[in-house]
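Note that this complex is displayed minus one protein chain, with the remaining chains in position.
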């Protein structure tokens, strides 16, 4: 069986789906690996590295896709390549099914099994394939690095002969995977970190990283299925707003990570909060591609409101493509491994398996 | 008495010499403070903030300089302003006397007392004025932030369901003020940090921050006066080279901070070392304006050698102008305070005072 | 053998017994301590024989009895599994108690042999002493039997409580005193026998309300009783070996039960009197599967004597912010030449890399931290796994039960270690909400406490 | 008063003495302990009077002597400054020693009064006992006098050593034994006096080679001797109060000196025999200015009883990487309701913000960390400054001596605290290379050790 | 002025109680189980009484009731002596093994 991957549109997506390390693992499963020429060059991985690992480099995208029973991507391949997809072959990636219905339908029409890993159920067995976790984690880390880079002060407290530099105050909105890693990273750098979330278990988790939790005083239970959050009531939102207004005014950096699965991201940081922020403060809105947690935030833009920078990037992971790709490709490998039958010689679309059932987009949508 | 400061050339220098906090302190000494319009706007400090603190805003550079008995700058004011400098007034800043002999001579001719704070003796009493320390410290911090921002991997070790992200290895060359702060910052972020220096006391200091010290096996004593380093012998350099070659090859990030006062910075990271570095690695050369510790490094450029980025910036402190200015302005205040007589009503150029004697450029050079 | 020499030898054997107990103050000297005890016993027995001196045929019978009893004792000692230790000690106590009763009876029947007067005209002080000895011996006997039955599982371990229990016990106690008084004034046999009977009854009633969990305390208390009985007999027989040893055993047993109560955070008097207040807690315990729970000292002991320890941190360590204490504990262990590694499970904690953040904060060297694949084979060659606030990531159900929500997750095979220590606050499950069968394993010791608190306590024990 | 009742009262007073010592196991019970001691003494004296019973005029004299001695004792006890405690105890010992000698002499001169036979025909065992009592008493007396003189500064504190010292002592010791032997066989007076004379000499020779620093150990050892002397006399007088108390004091004193030696890391035997090895170290000490140096217990005690403590970290904390231990110590102190702040000097350490990095690593809350200006006024209202590895930043010479290299640097005014603890390894200077006069101040206690080690030890003491 | 030996015995008894009290406090908690078993073993000094009881009186009437009780007591105590010390030894051996492994 053959497995392949073609170069992404590297202006939009710098991550790759197969790293040289993973090539070896596929070979161990007796899968041949085909890659497009210069597949990883943009992140410093040369074709030679792949060949050394045992992959075969083909000259064109078509060649790769034509040969492959399983095609691994981050984003869709170019639409004009769809024609080369083999019938009954599998296409695996992060395809954002809510937004890309029509494209997906086109592929389904080709009798291609398309799997979108955002849909992975959050069950323990799927943890090693959990792309959302692995990528959100890095996004949380990187969001802190991004803001600190843009911040025109030093973050840690330093008491020096020339006076004291106060520690920066960083507020994290949403303490999911990304939020927690952001807390950890900010803490490490010596910031004074606080965080808020709708889920009450988040308090303990935030404190387990040494952060301060801002509790919205409410007895609503907003834990949903699979550990995700539910949308909050109006009353809750008002209370949250009061709490945040005070705290955001004191913050130097705010990192927004709040999401509700399948819904638009909640709007949490509002205009009036931004008005009272100190000039030079920075807001990083990780939720921007799902609509944003923050007023004014725009994809791939840095908005300046009275000296407050509001940064939103669609794909922050392009900033640490190597690490992100390492984890992504391992997630894919675990998924493929689970997709194969016991003898690892053919794909086994076992609809009994929750993992396969939930990720497979087999009905036109 | 009047004290003034004009806007720097903000393309080259974003730091300022007087912050609103410090204005108040000067007023307490009964000094009037005059500033050029829009003095701190580029870092988010408005004229109103200064006026609230008690400073007087003047429309032009000339006005400020004409009024001032003491002029505080980071860099020289524009040469065409020299004519307005009052006789017997004082000009204080960071003027790099080694490089700027002719300019300085021009000013001396005007009977202006010019003080350059690089020349401050490293005595305990001068610690609060020690600009080199305060700025080097921030440079060390920021160099780490810069490289980590440019680094295409995550720095801290993370053992995750999608595999382990190894901790980045960061090597600091030169463990002076900047080097130590770089060590501390890198450690905080979870990197594996090692450092090297010629001074043997540096070992304990590096370890006191949790870093690993790479000891060059030699019994030369390279501690010079005031805690500075002396130039090393050839034998030492060869030994150092062997040691570093092994360690640099393993490093993801190298930060160079080695300096020898009054000499060109030692060349420590050589071409052959860079050759064996992994693509994606980054070298930050803080010594670039003194000639650089690293082969290929160029001021204000990022050089790419086989995927290894070598970054050199003349003025890294432009990246954290607020904090840098806070400390710089406090250093200046301590210096001015020491320059005044007991009643704080006139300048007292007391050549008995080592601090004044060493910093005053009164002989043409 | 002169009386003086005899007394000196008894003194020596008393001192040897003191040294025996003293030896147990540290594991190094403990075996020597036991030998002192044996020596003391040999001396005591030998000089007793020598003092009597009539090496007639009877002597042979005595010797046979001695050897017979000895062989049985030795057999039991070798055959019994180590886990049955508490009930064994309880069983042995009952023997001492009974022996004390018999000696008292013998003296009562034949006072001339002991220089205590003649039947019906026994010296007052001796009469008091021997009845106290007999009563305490009888309580020890029947109490120990109940403890034995409970521990052995023949009787239910749960406390048997009825109204007025304490009043009945009080009544029985008082009646023993009254009977002794009558015995002394009337010298009537029957009182003596009634004292013994009532004491047997009292022994039973004293122990039945005490729950299985408190049994070790009870055993130590019975130990103490048997000591007092021996001392009582010692006064009767004017034998200083018995007095010294009896007082020694009596007071040390009492203190030991007090110390154990303190260690378990239980009130000494509640335990000894049984059933006061503690009853409900015991009832709940009875329904659960048994776990072995230990304290900081046990953990310190196990790790100090290990040659390698693997630390398995989990979310609980993060919650307790125990990383610094953990690092310090490890430093202390390392000073004892114990090899330490940290095993970090990929999903330990609540965020990817959660453990790494905390371990780095505590300056744990990177080369001591291993991921699952690297270290999983090492557990089987490791003495102790110290699982601190982790739970799901060690749960073997992930390998065995396809129905389990964590089925298929790779786990850290901590159960392959010789001993597994689990530091957590309770038996509650972790994130996945499922029970962990490791808690109930033979080689597991639960350390119920906040992770930071427990780690600090372990450090204290390691240092003392 | 019957002999039995007397013996019982003596037993009671012995038990009270045991309880007195036991009371000192914690500061809370210590005062009660002392009262037990007083009570025991009152009982012992009273029953002794009662047992004699001849309330003649002589009795008045005795009472007067008692009150006279008592008043002198009380006066001394109230007048003496607390710092002179060690020499006071030494002085008191000499009295006990002398009293023992006198009692022995009295018994020797008038054995009938004690039922020991008649002069020239004293019971053998009594003779042995009383000569041992007299000899040990004499050694105690002269030894204590020497110790007193050394501590008082009347004699030089440095050890006096000469060749063959140990052989001479051995010889003297042997000759005492030989003399006792002759005394027993010949019952000649002169031997008795010689025993006492030689013992006086031996006492002097035993103590002169011991350096001033080891005096506390010696005092405790002399205490032990006085106990043995009392016990010896007790055997002579067949008095169980003396036997019990003497043995108690004798063994406890010996153990205490052993414990103190262990605490000071000195060999017990070297100290007791004097001059073995330790001499050179002592000589060097003598040249330095005196500093008060304490141990972890002292530090723990001071801080536990403070209401506020300011921590002053410096480069030494960083070198020792003591920040985590420090944080733990502070946590422990906080549990005792002690207010803690950290005072960070602008140039503490070797890089700007050095301390902040480490304190943040140990998760010290930011609002407990203060810069110099914020906290410098607080020192005067603070009980303890805990200076850990800092030096230059506390050196008052910066304010007073314009010649000093650090003149003009603002410093943390730690000396304004009631007590200042300095944790550092030695008296060596810091970065600036200058001596810190604070080390020699009255209210300073030096804690010489690695900062991490010391902090850990303090934690241990705080917890015990 | 003779003191009743009972007083002496009382003194001995009381002092022994103190010794017992202190000895146990100094035992490390991890050795509490062996401690229990060794004190149990020691408490079988009662055998001294049993021997006296068993062998007392006239040699001819040695099998009377009083002596029989003594004999049984000897037997019971003997079980305890051997069993107690041996089991303690076994327990302590465990502690030793662990040490040696190292």
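Per-chain numbering from 1; labels A, B, C, D and E assigned in written order.
The rule is short, and it goes like this: contacts are C-beta pairs under 8 Å (C-beta built on N, C-alpha and C of every residue); 3 or more make two chains touch, one makes a residue touch a chain.
Keep in mind the model is a prediction, meaning the values are calculated, not measured.
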item: Omitted chain's touching partners, listed by label; value: C, D, E
item: Among D:247, D:291 or D:434, residue touching the chain not depicted; value: D:247
item: Hidden partner chain, touching residue among E:16, E:40 or E:56; value: E:16
item: Residues of chain D (touch criterion as defined above) contacting the omitted chain; value: 13-14, 17-18, 20-22, 24-27, 30-31, 33-34, 37-38, 40-41, 44-45, 48-49, 52, 54, 56, 58-59, 61-62, 65-74, 76-78, 80, 82, 85-86, 88-89, 92-93, 95-96, 98-100, 102-103, 105-107, 109-110, 112-114, 125, 216, 219-220, 223, 226-227, 229-231, 233-253, 255-256, 259-260, 263, 295, 297-298, 300-301, 305-307, 337, 383, 461, 464
item: Footprint left on chain E by the chain that the document does not show; value: 2-3, 5, 8-9, 11-12, 15-16, 18-19, 22-23, 25-26
item: Touch residues of chain C, complete complex, unshown partner; value: 3-4, 6-8, 11, 14-15, 18, 115, 240, 244
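As a convention for this text, only the chains that are shown with their structure count from here on.
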item: Shortest path length from chain A to chain D (each step joins two touching chains); value: 1
item: Chain whose mean Cα position lies farthest from chain E; value: B
item: D-E compared against A-C, more contacting pairs; value: A-C
item: Longest centre-to-centre distance from chain D, chain (CA-based); value: A
item: Chain C and chain E: spacing of chain centres that average the CA atoms, whole Å; value: 18
item: Rounded Å distance between chain B and chain C, as computed from the means of their C-alpha atoms; value: 68
item: Chain D: positions in contact with at least two other chains; value: 321, 346-347, 352-353, 357, 360-361, 363
item: Multi-chain contact residues (two or more partners), chain B; value: 127-128, 133-134, 137, 156, 158, 160-163, 165, 188, 190, 210
item: Touching chain combinations (by label order); value: A-B, A-C, A-D, B-C, B-D, C-D, C-E, D-E
